[in-house]
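Only one structure is covered here, and it is reproduced in the block below.
Partial view: only certain chains, each at its native spot in the assembly.
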C-alpha cells in the first residue's frame, strides 16, 4: 500500500497497466461476460439468434430488477431474502385486483407496486426498530409474505390478466423486449443515483462503516428503510412484469429470485459485507448466470447435470474474480 | 455567558459513572484542553457535547441557547473522534465532504469535478499525501487521521471544533502543521477543544484547561497559571517525575533474534540483531515502514526474501502462529483493528493469550484463569466495572492496557511494541516504561517502535532509524545527540553505524 | 351408538390446488355419511408445504399424535413413508392411500390410478399424432418428486418402443411455468426439427404451450399436455396444446373417505379402487 501512495503522489506515469486495470472494478466481470458470450457463440449455432437473444434479455429483465434491489441492499450491508416472496405476493394480488375484483389494470398495477414498496419498507422498519441483522428477519418475512400469497390464492393461479397489462410483458420496443427496456431504465436511474447523488454516496458510506456514518449525522435508519422500500418496489415490478409476461398470476412467481440475485451481485463485485460494488456490476453478474443457464440447455447438458454445472460455474466465476483481483493488486 | 456552557452533566453506564456533575465553560477564540487519565471521562464528555450521546441529566447551552430545546445547535459543533472513523472503500474527496449537506455539497446532484477541486485545497492546506480520487483504504494512517481532522473543518457551520486525541498517529512535522491550523481557527474566533496525553502539546496549544478525574471536574485553570507537575498532580492525584530514564541496567545478553536481508512490501533489505535484555528502539517518520518491517518479522505479512533466526533456529516466514509459539509477540499500533476482541469480556480478552498456562491439559481451568487475569488487571490498573464487561465498553487507554497486560502475561522472549504508549496517560506511560525495563532485565528482548524520540531516548539502549522502507542508521542512545538522530530519520545523511 | 364425531385426516403430497379438489370430494363423502349414518364425519386437511417425504412424514406423525379415526394419504414415496404408516397401523388407526401405491407388504386400501398409465396415454397419443416418427422432447417436473419421475420414465419407455421416434432433449421445469417456458424455448432453438412435446407435471405443459406460441410453431410442434389447470385448458381451446390427460381428484377423495369409513366401522374394504383417467381435448371442452 505504501508503494501505491508513493507511486500515485510522485508520478502518474509510474502506475502499471495492471494497477490501472485493477482500478476499474467492473473490468473483471465485464471481461468474464464477454468471454462467456464469445464461448457460447462458438459452442452453439443457436446462441446468437435474435430469438435466443430475446429470451435471454427478457429472462434477465425479471431477475435483474430484483438483483438491482438486492445489490443496493448489499452495498448498504443488508440482505433481503424475502424479495422473491414479495414479487410473488404482489403478482398474485395484482391478479386478484385485475381479474377477481375487476379493477382498472393500471390502477391495480400501481397499487401492487405500492404494496411491494410497503412490504420492503416494513422489512426495513423491523430491521431498524429491532436492530436485527436482516438475514434472519427476512427469512421469517419470506415465510410471512409467501404464506400470504398462499392464503390469497390457495395455490391456484389467477388467469385472465387483461391485454392492456400483458403487452408490457410481451411486446418489444425497437426489437428489444419491454421488460428489458424497463431494466435498462431502472439501471440507469439507480446507477446515476448511486454515483452522483448524496443519497447514493450515503449508501456506500453506511455499508463501509455504519457507526461512522451515524456519527457524522447521516440518517442511517431512514436510508436503510428507504432502500428496503426501493428493493420491495423493484421486486414488485419484476413480479408484475412476470404476470404480464405469463398472462396469469402464478403463486410460484419469485421462487427463483432469492439466491440468484445474491450470487449475481457477488459475481459482479458487490461484497456481502457492504460498502463495495455497483448495481451495474450486479447486473453483469446476473447476465453471466443467465447466459450460462441458457447455454447449458442449448448445449443439451443432461438435466441431471444442470444444477451441478451451474453451481460449479458460480463457484468458478467468484473464484476467478477473487483471484484476478488479488493478482492485479499484487502487481499494482 | 460563555459560548458553550455545560452544567451538571451526569452520564452513567452499567456499573460506572462516567460523568458526574460536570460543569464547563468554553469561550470563542480559545483552545480549551480536557486533561485526565485514561477512563477519566474525556471522550464521554465530548460525545455529550456533540449531541450524539444523550446524557442522564444536566444542560448544555450553546450560544446562550439550550440544546435540549434546539438540537440544531449541535450543527455548530464539529468533532474528530478518538478512533479512526473513515470509509475505507470510498474516495478521499468523499470522505472529506461527508455528509455533503453540511459541507456545502447539499444539492441533488454531486459535482465530481468541484469536489475534486475543493478537496485538493483541503489536502494542500492540511498537507495530506493523497489524491482526491484515491480510496482512503490505500492511504497511510497518518494521512487518514489528518483527513479526519480536515473533514471536521469542512463542516460549513462549525463554531466549535473538538479534537479527541488527534495527534496519536502524527509526526512532529504534521503536529506543527495541525497546530498552525488550530491557531488560525482560534484567531478566526472558533472555540477549540483539544485532548491529548502529551504534555508538551497541551502546554503549547492550550489557553485553558479542565481536568477530569473519575468523571468529575477537579479544576479549571488558565494554561499559563499552571505548571506541568501541578497538572499531572491534578490528573492523577500524585507526583510523577518526567525526567527519569528507563534504560535496562543489566548488560545485554546473547543475540535472540537476528534478521538478515529481509525484504517485503514497504521495507527492503533490513538486517538487525536483537539481544536478550535490551530495548531496541525503532525511530522514523510515520510511513517509514517500521510497522511493515515488524509485521514482516512477526509473520503477519509474509516477507518476500530474507532470513530470520530466533534463538539459534531459523524462523518460518509468514507464520504468526510459529512466531508466537517461538515466544515472539507483536503488539499492533492499531488496537481497534488488530487488538481487541470487542464482544468478548475483559476476562476472555486477557485469558485468550495465556491458554497454555490455564489449559495445559487441553481444558481451561477457570480458577487458574481468574487468578492470572486478576493479577493482570491489578498489575496494569485496568479500570473496568466488572471482568465480564465487554472490552469494547472500556475507555481507549484501558483497552490498550488490557492488550499490553495480556501480552506480558504470556511471558514472551521477544516483544515487539508498536507505539506502545499511543493514547496512554502520563502516569501509565511511566508504568509501561517500568514494565519494559523490568522485562528486559529479566532477559526479554524488546523492540520498541515509537514516533516520540524523547520516549525512545528514555527507554531504548540502541536506536535504529528507518527512512522510506530502509534502515538508515543505528545509534547508541547514550552517545548520540538528537540532531544526528533526526537527520537519519528524515533521510539526510549516509547509513551510519555508531555502535 | 357412540356419538363422538369420526375424525379423518387427509395428508396430500403438498399444498396444491389439485388436492383442494380431493378435499372437496372427501367433504362430499363425509356429508353423505353424516346424513345417512347419523354419526358426524369430520375431515381435517393437513398438507406439507413442500413435496418432501421428510416433511410429509412429520405431518403424518403429528396427525397420528392427535389420534384420529382414520388417515388418508397421498404418499410421496411409499418406501420412505413406510415408517410412519407402520406407526399409525400399530396404534390402530385405519390408513387409506390415494393417488399412489401403498408400500410393499402393507395391506392398505389404495384409491386412484397409476401415473405410468397416465403418462403412457399422453405419449402414445403423441406418437400416434406424429405418425410414429419424428423428434420429441420430455419436460420433467421436479426430478425428486416420485410421480414426476415415474411419468418421465414411462414417457421414455413408450418412445423407446418406436424406432422412428427420437427423444432429443429432456428439460427440467421444477414445477414452474417460467422455467418450463425458458427451457422449452431453448430446447426448440437447439432442436429445430423437434416435432412433439410431453410433460410430467401441471406447470410444464403451460410453459411449453407458451413457448410454442411465441416461437410461432403452433401446428408445427404437437404438444400433449398433462393435468387440467385453467391455463392449460385455455391453451387447448386455443389449439396450441393438443390434449391432456387428467386424473379425477374429487372421485379419489370421495372413495378414499368411503373406504376409510368402512375400515373404521370394521367392514370389509376392497384392496384397490380405480377412479379412472379423463382425456381432455378441444372437442371435450366445447
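Chains here go by letter, A, B and C, matching the order in which they are written, and residues are numbered from 1 within each.
Criterion: contacts are C-beta pairs under 8 Å (C-beta built on N, C-alpha and C of every residue); 3 or more make two chains touch, one makes a residue touch a chain.
What you see is a predicted model; the values in this text were computed from it and never measured.
Q: Per chain kind, how many copies sit in the full complex?
A: So the complete complex, counted chain by chain, is A x2, B x1, C x1.
In the analysis below, only the chains that are shown with their structure count from here on.
Q: Give me the fewest steps it takes to get from chain B to chain C if each step has to go to a chain it touches.
A: Between chain B and chain C, the shortest chain-hopping route counts 2.
Q: Look at all chain centres (mean of CA atoms) and spot the one farthest from the centre of chain B.
A: Farthest from chain B by mean C-alpha position: C.
Q: Using mean Cα positions, find the chain sitting nearest the overall protein centre.
A: Given all protein C-alpha atoms shown, the central chain works out to be A.
Q: What's the distance between the Cα centroids of chain B and chain C, rounded to whole Å?
A: Once rounded, the distance between the two centres reads 71 Å.
Q: How many angstrom between the C-alpha centroids of chain B and chain A?
A: Chain A and chain B have C-alpha centres separated by 43 Å.
Q: If you average the CA atoms of chain A and of chain C, how far apart do the two points sit, in angstrom?
A: 35
Q: Would you mind writing out the residues of chain A in touch with chain B in their complex?
A: Against chain B, the touching part of chain A is residues 1-5, 8-9, 196-198, 201-202, 204-205, 208-209, 211-218, 275-276.
Q: Inside the complex, what are the residues of chain C that reach chain A?
A: It comes out as residues 15-17, 20, 140, 143, 169-172, 175-179, 181-183, 185-187, 189-190, 203, 206, 210, 215, 229-231, 234.
Q: Quick check on the complex: what are the chain A residues that touch chain C?
A: Result: residues 44, 46, 49, 51-52, 55, 59, 62, 150, 154-157, 159, 242, 246-248, 250, 252-253, 255-256, 293-294, 297-300, 302-304, 306 of chain A touch chain C.
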